[in-house]
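Here it is, the structure, as structure tokens.
With one protein chain held back, the other chains of the complex are shown just where they sit.
Moving on, here comes chain A:
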Amino acid sequence: MQQHLDPDRLVLLALSEEVEEPTEIDHLEHCAGCRHEIQALRDVAEIGAETGAIRDLPAPPEHVWQAIRADVAATRAPVTGLTRHRVRRARPRWLAPVLAAAAAAVIAAAGTVGFDRFADRAPVLARATLAPLETVPPNAGGAVQVFSDGRLRIDVQNLPLTSGFHEVWLLDPDTPGKMVAVGNLPGRAEAVLTVPAGTDLNRYRLVDISDEPHDGDATHSGKSLLRGTLTK
């Protein structure tokens, strides 16, 4: 058995720049060390060739940085955190359309820019990932953040089209039928809504997005699309 292969030679062989001589093939067959070396170099070359696709990744989004900054600021300042409010009854049904309209006005005024400005100052109290229910395409989903000033930021993707509208609810998973309406979604991916003051997020912790028909009935249609539990 000849001595180990020269490291420079191993690079050439790994890159298939040159072909193994019979004596080298013989050596590689018997020498685990050289085989390991050449395999490691081949792996590196293969991974290196795959980096072409990620050479120019787009710059990370500014709104994510703003959210990081807000959280970092919150770790520095003493935070009030998730306070326990008195359990509150869901508000009378007749109020819901009025409040939904008010929420829509907030969204229209706020938009993305409004969110970024506000993310600078309000710490996140809770967040949730929204997953699709059975009847919904599996690529549908979303994310929710609730800030200490009561605003709720929601992003959704791939919601099924509706002939009505999408409504955001906070459900009490322990008491069927108990829920708080938060507002309806505009026809775009991101929205900022307001959680009614005094809502106990420890109780109304299950975020639910429903498909609501224009039937004038302000109660939940029973047709849930996405759900996710708020956690600290």
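The rule is simple: contacts are C-beta pairs under 8 Å (C-beta built on N, C-alpha and C of every residue); 3 or more make two chains touch, one makes a residue touch a chain; residues count from 1.
The rule we apply is simple: contacts and distances are computed from a predicted model.
K.L.:
UniProt names the one chain left off this complex as which of "Amino acid/amide ABC transporter membrane protein 1 (HAAT family)", "Redoxin domain-containing protein", "RNA polymerase sigma factor" or "Phosphoenolpyruvate-protein phosphotransferase"?
P.N.:
"RNA polymerase sigma factor"
K.L.:
Have a look at A:19, A:47, A:161 or A:197 and name the one touching the chain we're not showing.
P.N.:
Missing-chain contact among the listed residues: A:47.
K.L.:
Any idea which of A:22, A:61 or A:216 touches the chain not displayed?
P.N.:
A:61
K.L.:
Of the residues in chain A, which ones touch the absent chain?
P.N.:
7-8, 11-12, 14-15, 17, 40-41, 43-45, 47-52, 54-55, 57-61, 64-65, 67-69, 71-72, 75, 127-129, 131, 133-134, 138-139, 141-143, 145, 155-157, 173, 176, 189, 206, 224, 227-229, 231
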